[in-house]
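Every protein chain except one is present and positioned as in the full complex.
Let's look at chain A:
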Amino acid sequence: MSGLGDLITGLGTLLTPMMLFHAAWATLLGIVVGSLPGLTATMGVALMTTLTYSLDSTAAIFVLICMYVGAIYGGSRSAILLNIPGTPASAATSLDGYPLAKQGRAGYAMGLATAGSALGTLAGVFMLVLIAPPLAEAALNFGSFEFFWLAVFGILISGQLTADTTPLKGYIAGLLGLAVAMIGSEGIHAHVRFNLGVQDLNAGIALIPAMVGAFGFAEVLTAMWNKAGELAVKKDKSDRTIPDLADLWRYKFTIARSGLIGTLVGIIPGVGEDIGAWASYAAARKTSKEKEKFGHGSHEGLIAAETGNSAVVPGSLIPAITLAVPGSASSAVLIAALFIHGIRPGPLIMIEQPHFVGLISAMVVIATVFMAFYGLTLTKAFVQVLRVPYSYLMPVVFVLCVIGTYALSQRIFDIWIMVFFGLVGFVLRQMKYPMAPLVLGIILGDLLDKSLRRGLTLSDGELAPFFTRPVSAVFVALIVLSIAMNLPQVRRVALAPFRRLGARLNA
């Protein structure tokens, strides 16, 4: 239970006027960013990273966490009022949120979304403080062989689960990310690879310019390309924002299950909040006694989606902190930010900074409190935010993309990188290539490359240890199974026992 003790200590550290001030503005900004279609949590965290260089490390990480928590929640606002998810994480929310808004019950939908998000985040925090320390301890036994397979598994599973149409596009996105990571000086012999004669590429492609491009500029382009949504303005006189406690109690199992699913999805590398929401929504629908209401304004569906996506936030921090493997695209930026502020995520975190897990959990808890407060009190203000025209908003976002990228190392070249990734990211998105595996590839490329070559050097070129060491063998089995599940025959055989069990339970 030392994790819970660290959480309380962390709360004590953060409950100072200055820290609460940071939490207040950052969470509010996060909700605004998340609520605006076209601005995602990842973009918010990436842009905010560029604005926190001068803060001390605790305040900077706190601001980023508040931005992350706020933005994931904020996406529900436009999902409910516009039927356009503010962030991909809220896509499932719009299924039941928008019909409720159309019935004039937008306020209650937002209240339920707030309660679901808060409970989901708290469920995830509970898992974070319980799972992260033992996981970090277990990861201390990981060697090059295990880290190689962990990186492969992360990119593979992220590619498989985040691809919209075919897993092949997810795999390709992951491979492209890895290829980008091959540019510049490699980590073992300091040999410069693929710099194409450009001196600025000797140091490789930094994650922040790439992320700001892929998630900032690409989103500006997407927002200007798409048509604006229609605001649901109908209001029922009986509408209210504070959710009915009886309503929440009735769905207690849905909340607990969605929190668990969201956290587990968060732990899987590179599989973000949107998958957490969809998985929770699907599970709630499957087990609900009111299946017919789903898609027509179901309270249970709305709660499940919001609990699921918010629980991913602390869930994604578990591998990010303990293995330096991001659980979502936003946590990939957080990892980069941690390095910028002198914190080294990875298995050694529990040795180098034993209280960090508790501290970061406390940050999520405080962000959740502010998020719930704003969510229940500023309903009308957020409706006004959604009326801001893109012609006024997008130039501001792009200016931040440019100057934020430049500020990292004060190089014009980084702006070029940002623009390149923005244009390529836009085209790839339109062709249904997921961005998360690409980002994961960039961040894990170095680990994968070094681990493979280090492992081969240790084993004197022998491949056997990559397959015979216990943890490696488990990863290999998971990887083979993940790929084989793409074949219908294998999927049928593998899922048959679960189908039989489900049929027996339903009977």
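Following the convention adopted for this analysis, a residue touches a chain if its C-beta (ideal position, glycine included) is under 8 Å from a C-beta of that chain, and two chains touch if they have at least 3 such contacts; residues count from 1.
The rule is simple: contacts and distances are computed from a predicted model.
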Fill in: Choices "Tripartite tricarboxylate transporter TctB family protein", "K+/H+ antiporter subunit F", "Cytochrome C biogenesis protein" or "Helix-turn-helix transcriptional regulator" - which one is the UniProt name of the chain not shown
"Tripartite tricarboxylate transporter TctB family protein"
Discussion item. Going by the contact rule already stated, which one of A:A203, A:A283, A:I340 or A:V419 would touch the omitted chain in the full complex?
Written reply: A:V419
Response to the item:
The listed residue (A:P17, A:G197 or A:P389) that touches the chain absent from the view is A:P389
Item to complete: Taking the full complex into account, find the residue in A:N141, A:N202 or A:N226 that is in contact with the omitted chain.
Response: A:N226
Worksheet, complete the sentence: Out of A:L140, A:L168, A:I242 or A:A256, only one touches the absent chain, namely A:L168
Fill in: chain A residues that touch the omitted chain in the full complex
51, 53-54, 165-166, 168-169, 171-172, 175-176, 178-179, 182, 186, 188-189, 191, 193-194, 217, 220-221, 224-227, 389-392, 394-396, 398-400, 402-403, 406-407, 410, 412, 415-416, 418-419, 422-423, 430-432, 448-449, 452-454, 456-457, 460-461
